[in-house]
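Removed from the display is one protein chain of the complex; every other protein chain stays in position.
The letters A, B and C name the chains in turn, as written, and every chain counts its residues from 1.
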Amino acid sequence: MSTGSAMRTLTYHEAVREALWQAMEADPAVFLMGEDIAAYGGVYKVTAGFVDRFGADRVIDTPIAENAIIGAATGAALVGMRPIAEIQFADFIACGLDPLVNMTSTIHYRWGQPVPLVVRAPAGATWASAGPFHSQSPEAWFAQIPGLKVVMPATPADAKGLLTAAIRDPNPVIVLEQKYLYRRLSGPVPEGEHVVPLGRAAVARPGRDATVVAWGSMAFKALEAARMLADGDGIDVEVVDLRTIVPWDRDAVLASVARTGRAVVVYEAHRTAGFGAEVAATIAEDGFADLDAPVVRLAGLDTPIPAHPVLEAAYLPDEHAIADALRRLVAY
Amino acid sequence: MSTGSAMRTLTYHEAVREALWQAMEADPAVFLMGEDIAAYGGVYKVTAGFVDRFGADRVIDTPIAENAIIGAATGAALVGMRPIAEIQFADFIACGLDPLVNMTSTIHYRWGQPVPLVVRAPAGATWASAGPFHSQSPEAWFAQIPGLKVVMPATPADAKGLLTAAIRDPNPVIVLEQKYLYRRLSGPVPEGEHVVPLGRAAVARPGRDATVVAWGSMAFKALEAARMLADGDGIDVEVVDLRTIVPWDRDAVLASVARTGRAVVVYEAHRTAGFGAEVAATIAEDGFADLDAPVVRLAGLDTPIPAHPVLEAAYLPDEHAIADALRRLVAY
Amino acid sequence: MPLTPDDRRQLYRFMCLSRAVEDAAWALAGQGRLVGRLYTSHGQEAIPVGAAYALRPDDVIAPMYRDMGMHLVRGVAPVEVFAQYMGKRGSSNAGKDSGLHIGDMARGIVGMISVLPDSLPVAVGVALAFKLRREPRVALTSFGEGAASTGAFHEAVNMAAVMKVPVVLVCENNGWALSTPPEREFATAAIVDRAPAYGIPGVQVDGNDVEAVHAAVAEAAARARAGGGPTLIECLTMRMRGHSIIDPADYVPRAQLDAWAARDPLAGQRERLAAAGLWDDAREAALQAELRAEVDAAVHAAEAMEDPLPGDVHTGVFAA
Partner (left out) sequence: MPLTPDDRRQLYRFMCLSRAVEDAAWALAGQGRLVGRLYTSHGQEAIPVGAAYALRPDDVIAPMYRDMGMHLVRGVAPVEVFAQYMGKRGSSNAGKDSGLHIGDMARGIVGMISVLPDSLPVAVGVALAFKLRREPRVALTSFGEGAASTGAFHEAVNMAAVMKVPVVLVCENNGWALSTPPEREFATAAIVDRAPAYGIPGVQVDGNDVEAVHAAVAEAAARARAGGGPTLIECLTMRMRGHSIIDPADYVPRAQLDAWAARDPLAGQRERLAAAGLWDDAREAALQAELRAEVDAAVHAAEAMEDPLPGDVHTGVFAA
């Protein structure tokens, strides 16, 4: 899936930029729209410099109007463009939810017209006091709506490869970029074209004793937990990074659980009715015979995401909490 | 919880009306706002006649503006009113989702102020071609957001009792009335004050062989399935009607599964990431030792809700599908 | 380009076709032979017909649920309409959606949804694409006066104005939003009063005069095509039936209906054509006979079409 694949080390943030840049270079139908994305380069500077290269017609600052951003991007997609709409923070998708879930997601089912639209949004908590309105992980909302694809890359290579796949997909794809990882995580990324197919999980670390299913920032935390357990406890954990939330890779998850017999599902969204409930329920139904222990969920609390670092830390699962859950599970 | 409790048979629709009427009579702080609710009486005529009795100041027709309806109702609740906002169809809540999930739901957590607000919306499919935009069951969205309570009554008595409890609750409560049941279902309803506490499931039918957990229209269908199985198959099914989605009655569900060892979770929303995933995942985690078989989910499909009766029937679980799932489960 | 005599007769013909199709649909709905709810344009036919007729074939429309006439002008045949209304397998929505939610980008038709007015921002995006690609095409969208209370209206119109995209915004002010009169939807005299608030031209026309609607849209489309950005056109009309087939509309004062009945857009255009010597009783009789035959045949052809199969429910959620 990669050509000209000389590897360099890039940050997650650089990898997102590279995917966007290459897509803009390759396809004149691709354009960007969003708040403060041109001269300002976006609040996370993902599109810094783009307007100088591609011009104000392809890097469009919009008014503060999430509903119209998503609605208009949908319209442009209907007539041959490949819009990439940025929502400044995933939390503000609530303001444009109606067009996404009622209009955009249903068009192909209702009248057969593809809608090649990407909605990018920085998502997730930051371990840095972003508070209740700049920390949310709304993937479960979208997973409940047929017709939308959802990806949550957890590595620089996937940030590039999944975004590239999203841009080429004929369907609306929501890319929840992990702002926690933007500048914190570096890794090898192929230089040329790099496409990670939607819908395939990655075994981020193979292991025998238990499976952790995670995505986004929690895949990163799960790997840390797995390293701690390997070093300190002699527990060999397999980490399955879901990568794509819709459509999700049931087969890979069930295959891993069949190998290990034990599963922890970790996500940073609120526990109740989070996407981890879907994963856990599926394992419990279709992997029942393989299970040596209950499927455990570890997630954000059922509270707004608090601002103060003491409270935010109490809200979020971290590597220690994941390791503890795994220790308990392996001892079950 | 009921006083002056002479019982009459009422339709679900009449029971909702009675709860609203009695609340309006009892408390001058209660008022209604929504689209076409005054002279027109609402699209389902739930508030027909209210404006004549209570006046245009307490039965307020609004512009078509779901965001402002929910935002304004929240403001009125902050200064001592007890607003009941009607959203014409639950599907259109998407247009007012932002204030609900970001503003209304977080106020008490953030600064300790109660928000006694009820949002009523006719929800669910109708087995009558209401189509993709008049059939949705969005409970999972709200369950994912801390700070909102959600009820989905499945009987006339609960329609009255849960709505009354919702109106008296100091928190925002979303009442998803089952439009399928409005005029289809009759049952005994106490005449006087009748409060069904939020957060308590009902064992709608006791049974030994398996548990069905359901809510809303599916509790109704599950009872039909249970009767079929009792009559035709000699299978004795326990039906747990969840009644309240947030906070939901984990204890009642787990207790039932502990008795039967088998569980089917039935809901009409889209299967993936529906609230049934939460119920199933919880049973699988906390009831693991009690389970003699996998927890099975039966739900609406992961497609928009289609209009044509042939397709709508294919989308929705019905009593036959529920009975089949139970037969398979009991044979596991 | 002024209207030719042929154009003027065409406008009349399309309105008559719209009326005939909707009368037939109303009867079918009353007999339970349609899927979903029926909303019609009775009394408002001049707006969709006049508006769509002012466009070029490669322009795009994003109509509202009463715009039968727009579809007919764009070449949607009556049999397609009935097939759609009956939820037939071979219809635009294949039974998955219903009503006038026909979508077909080959004919430049954006398929609407029920949520108001969600085609509006989509039309703005279509127009944005035309502008970015420097194509001389316009998008046209329509919506009721009630729908103009929504946030989606404001965001989309404002964005269109700021970006100066080639979109024509047609408000069909028919006096009612379901049971809600304009004075409970907005506190101004008219929707067109909002145009200055967005910095765009606004014009109010008699929505029951098909040539006036045509002229206003033609002018707005020409301006849009020339880079002049959006125009808000408010068409004053009256909803002559209930909101949908199940609404008896008791709340509408008799006098309001009577006053507007005297201003029927079909009769108005027929009289105007006759006064200009372009129409007579013979033509009228021939047209009505022709339409009756066309509609009857369409209904029969649609009814003969296959219903969806249960397995169809699974197909098409995603494009491959």
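In the analysis below, contacts are C-beta pairs under 8 Å (C-beta built on N, C-alpha and C of every residue); 3 or more make two chains touch, one makes a residue touch a chain.
This is a predicted model, so every value here is computed, not measured.
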> Omitted chain: which shown chains does it touch?
Replying inline: A, B, C
> Which listed residue (B:Met24, B:Val51, B:Ala73 or B:Ile235) would be found touching the missing chain in the intact complex?
Replying inline: B:Ala73
>> Looking at the full complex, which residue from B:Met81, B:Val203 or B:Ala255 touches the chain that isn't shown here?
In response: B:Met81
> From the list A:Gly131, A:Gly216 or A:Gly287, which touches the chain that is not on show?
Replying inline: A:Gly131
>> Please identify which residue in C:Lys96, C:Arg184 or C:Arg241 touches the non-displayed chain.
In response: C:Arg184
>> Looking at the full complex, which residue from A:Gly75, A:Pro190, A:Gly276 or A:Pro306 touches the chain that isn't shown here?
In response: A:Pro306
> Residues on chain A that touch the omitted chain in the whole complex?
Replying inline: 35-36, 39-40, 43, 61-68, 91-92, 94-95, 129-134, 301-304, 306-311, 313-315
> Which chain C residues would touch the chain omitted from the figure, given the whole complex?
Replying inline: 149-155, 158-159, 161-162, 164, 183-188, 193-194, 196-200
>> For review purposes, identify every residue of chain B that touches the missing chain, sorted by number.
In response: 31, 57-58, 60, 62-63, 65-81, 83, 98-99, 102-103, 106-115, 146-147, 149, 170-171
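Throughout what follows, only the chains that are shown with their structure count from here on.
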> Once you count every C-beta pair in contact for both, which comes out on top, B-C or A-C?
Replying inline: A-C
> Which chain has its C-alpha centroid at the greatest distance from the C-alpha centroid of chain B?
Replying inline: C
>> How many angstrom lie between the centres of chain A and chain B, each centre taken as the mean Cα position?
In response: 31
> Between chain B and chain C, what is the gap in Å from one C-alpha centre to the other?
Replying inline: 37
>> For chain C, give me the residues that contact two or more of the other chains.
In response: 93, 96-97, 113-115, 151-152, 317
>> If a residue has to touch 2 or more other chains to count, which residues of chain A qualify?
In response: 98, 102, 106, 109-110, 146-147
